[in-house]
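Omission of a single protein chain aside, the complex is shown with its protein chains in their original locations.
As written, the chains take the letters A, B and C, and residue 1 is the first residue of each chain.
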Amino acid sequence: MSLALDLFSIAAISAGVFFFLAGTVGLLRFPDALSRLHALTKADNLGLGLIVLGLLPRAESLLAALMLVAIWALVQLAGATAAQLIGRAVRRKGPAI
Amino acid sequence: MSSATLAGLVGAALVGLGLYGVIADPQPLRKILAFNLIGSGVFLVFGIVARKGAAAGLSADPVPQAMVITGIVVAFAASALAVALTLRLFEETGRATLRPDAGTKPPGDGAVAE
Amino acid sequence: MSVLQALDVGLALLVFAVAAWTVFAPGPFAATVGYVVYGLLLSLVWIRLFAVDVALTEAAIGSGVTGVLLIGAAARLRGAETTPAEEALTGLTRLFAAGLCLLVAAALAAVVLLLPDQGPTLAPQSMERLPETGLGNPVTAVLIAFRSFDTMLEKVVLVLGVVGVWSLAADRYWGGAPGEARAERPEPTLAFFAQMLAPIGILVGVHVFWVGADEPGGAFQGGAILAAMWMIVMMARLTEAPQASAFWLRLALIAGPAVFLAAGVAGAVVAGGFFAYPPGLAKPLILFIETFMTFTIAVTLPMLVAGPPRREPRR
Partner (left out) sequence: MSDFLLATAGAILFTVAVGLVRILGGPGDADRMMAAQLIGTGGIASLLLIAAATGARGVDDVALGLAILAAFASAAFVNSGAPAEEPDPNPADDR
């Protein structure tokens, strides 16, 4: 059972790292600010989400597990807001898209 | 090399970097940033002193830790005052420079002439 | 080299690189964002030094609240930052300054390397007297009990900071509210975010303050998170900054140090020493003082960020 959980953790966390990597590749390759913003939000959503998912079985208590989920949800809220705010700033001042 | 020593070395490097910024950067806002770098470098050196004082089941001496916490808050208050001074200078003169002979613009919406 | 050591080295290099960016970045805004990134990385370093209380303070104040202060200032100073070339130092002076700084850094590094493995420590004394305070977190005990005079004076420094910032107001704005009155409508996204975040943030702030008695956390960290919530609500224009002349505001600014000082003087009468707590009553007294301190921090930090009054006072 513990082996299965470890395998689950490893799979989910590796997938999370992949999305961080994908986000960075997007930042490096995309040509304009709005597409780069799109790449960035992938790291927020899926990258951190999958890592939290992988860490859940290792949480010491139910409360600690809930805390992890709460952290992820807060980052979601912050990431979505920041992306909106930055996107609107770009749109107001940058090239019309 | 332990992680504490490494952090102490980073702290030493930060003090050097920040000192250079304070001396070489003419813009006040960047001097404030550099000054904060010096501060956090000193805090890190303090951190290694705390870590080396690990004893009695604690992984770090609590006294330097408490002083660093106090220090962070005081550093913030100092930065806020410095930022307010810089912004006021900009409002008065239209420039943010520390040169004493820098040209002043006629008072606009500032309140010197009241 | 173990994985942990490799991680430490990587983290150290990253912190150094971002700090160097802050000093050498092409523009002031780039430098400021670099500093915000740097503050966040520092809290990772503090975790690695096993100083979780400091990491929490650094995350809340060093990165969060300072970030708002500096980014706001950098954006406002945008027009001012084309510095004339004559202000830049000449090459030779720069070289001399660099040499000097290198010398200082090298001396500090030598001191760090020469430190004995087991340094002098007050940890055993702290742990020995910890039960008398009724607390479980030695850092909180040092802050509020063992070195309480320091902490009280530090609150006074915060109040003096606000006095200093306010005294930079133009004469006609004296006693008014900070921040320009703006006609433009608030950013709706920001308003939604503030409405969502503020209740959660207030809960977390109180939680961090409350667990500070036994776990990492405390008045500074909890107060800073509460302060951030007031700041976001003001940034979203859901509420206006109060007038500097408001009586409740001035009372809130001095409540923390005043209660602290009163408890200290009472200690001299009741418990036989300035800032001594009567045995048995230590923990409730400490929590009582901390509650007021948290409140004062939560009010002081946003006032420091908001800057001097910029609106004419309403009567």
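Simple rule for what comes next: a contact is a pair of C-beta atoms (placed from the backbone, for glycine too) under 8 Å apart; a residue touches a chain by one contact, two chains touch by 3 or more.
The shown structure was predicted, so the numbers you read here are calculated from the model rather than taken from an experiment.
Under the touch definition stated at the start, the shown chains contacted by the missing one in the entire complex are A, C.
Touching the missing chain, out of C:A59, C:L130, C:A177 or C:A282, is residue C:A59.
Here the missing chain is touched by one residue of C:G134, C:P178 or C:G201, and it is C:G201. Residue positions on chain A in contact with the hidden chain: 6, 9-10, 13-14, 16-17, 20-21, 23-24, 27-28, 31-37, 40, 43-44, 47-48, 51-52, 55, 58, 64, 67-68, 70-71, 74-75, 77-79, 81-83, 85-86, 88-90, 92-95, 97, in rising order. The missing chain lies against chain C, touching residues 2-4, 6-7, 10-11, 14, 17-18, 21, 25, 29-30, 33-34, 36-37, 40-41, 43-44, 47-48, 50, 52-53, 55-56, 59-60, 63-65, 67-68, 71-72, 75-76, 78, 187, 190, 193, 197, 200-201, 204, 207-208, 211, 215-217, 221, 225, 228, 231-232, 235-236.
Following the convention adopted for this analysis, only the chains that are shown with their structure count from here on.
Arrangement of the chains shown, judged by which pairs touch: a linear chain-to-chain path with two open ends. The distance from the centre of chain A to the centre of chain B, with each centre set as the mean of the Cα atoms, comes to 32 Å.
Annotation: 28 Å between the Cα-based centres of chain A and chain C. Within chain A, not a single residue touches two or more of the remaining chains. Residue numbers of chain C whose C-beta contacts span two or more other chains: none are found.
For chain B in complex with chain C, the touching residues are 1, 3-21, 23-27, 29-30, 32-34, 36-37, 40-41, 43-45, 47-63, 65-70, 72-74, 76-81, 83-88, 90, 94-97, 99, 110-111, 114. Interface residues of chain A, counted against chain C in their complex, comprise 74, 77-78, 81, 84-85, 88. Of all residues in chain C, those touching chain B in their complex are 4-5, 8-9, 12, 15-16, 19-20, 22-23, 28, 31-32, 35, 38-39, 42, 45-46, 48-51, 53-54, 57-58, 61-62, 65-66, 69-70, 73-74, 76-77, 80-81, 83-84, 87-89, 94, 97-98, 100-102, 104-106, 108-109, 111-113, 115-124, 126-128, 138-139, 141-143, 146-147, 150-151, 154, 157-158, 160-161, 164-165, 168, 170-173, 218, 220, 297, 301, 304-305, 307-308.
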